[in-house]
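Can you read through this structure? Questions will come right after.
With one protein chain removed, the remaining protein chains of the complex are shown where they sit.
Showing subunit A:
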Amino acid sequence: MRFYGTEIDSRLMLGTAQYPSPRVLADAFRRSGAGIATVSVRREAGGERAGSAFWDIVSDLGVAVLPNTAGCHSVREAVTTAQMARELFDTNWIKLEVIGHADTLQPDPFGLVEAARYLTEDGFKVFPYTTEDVVLAGRLLDAGCEVLMPWGAPIGTGLGLTNIYGMRTLRAQFPDVPMVVDAGLGLPSQAAMAMEMGYDAVLLNTAVARAGDPAAMAEGFARAVEAGRLAFEADPMEPRDMAAPSTPVIGKAFLT
């Protein structure tokens, strides 16, 4: 699939945080087949060199990198973080997070649109972390975003798709916009459901990194994403209320 004109082989995107070790992170990426890794920027003391060590690990994954503005609560903070990330990672892609609520990590819709517009004008390709709100989605597209990343549930909760009606509406409203379900997924079945609904990809982190066996869970999600996509492309049957026999009725032996 394509994001801002760049072809990506996989419909699974994976975060790089919270793994028990760099080796487990690398194993999880390998078995997930993920095509994009999310990363962040954080403070470093002189002589520490932890950033360089982490960068070496990410470079070895051989995937595209999507830096985030995680933890930013204001437009200014998000913009400056994005600009620092662009220089560090040498990419104009940015996963834009402008957080509006500390407990739910819900995006601040007003700040998000303002930051998206500013960054787009500054040459960024913005991947906005947003909600399932269709009005907000429209505003983000107006601001120049060509991808939307609605949450399934609040970050790190593993609750899955908590507003299925809203997710269906959003997908139906903008059928041609690449959409990634970002955040809140906990199980492969939830990822499959998102893909069956026509979402283009999913972004995971906690569900994989915090599993007892992150690499196995990564592969589980990869299969679910593939299964869900196949189902979507296969044009699923319409559900119905009453039973309909699948075995032919005609020709049944008449036995009493």
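The rule we apply is simple: a contact is a pair of C-beta atoms (placed from the backbone, for glycine too) under 8 Å apart; a residue touches a chain by one contact, two chains touch by 3 or more; residues count from 1.
As a convention for this text, contacts and distances are computed from a predicted model.
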Exercise. Quick one: find the hidden chain's UniProt protein name among "Sulfur carrier protein", "ABC transporter permease", "Heme exporter protein B" or "Co-chaperone protein HscB homolog".
Key: "Sulfur carrier protein"
Quiz item: Taking the full complex into account, what residues of subunit A touch the chain not shown?
Solution: 15-19, 38-52, 54-55, 58, 67-68, 70, 76-77, 80, 83-85, 87-89, 155, 183, 205-206
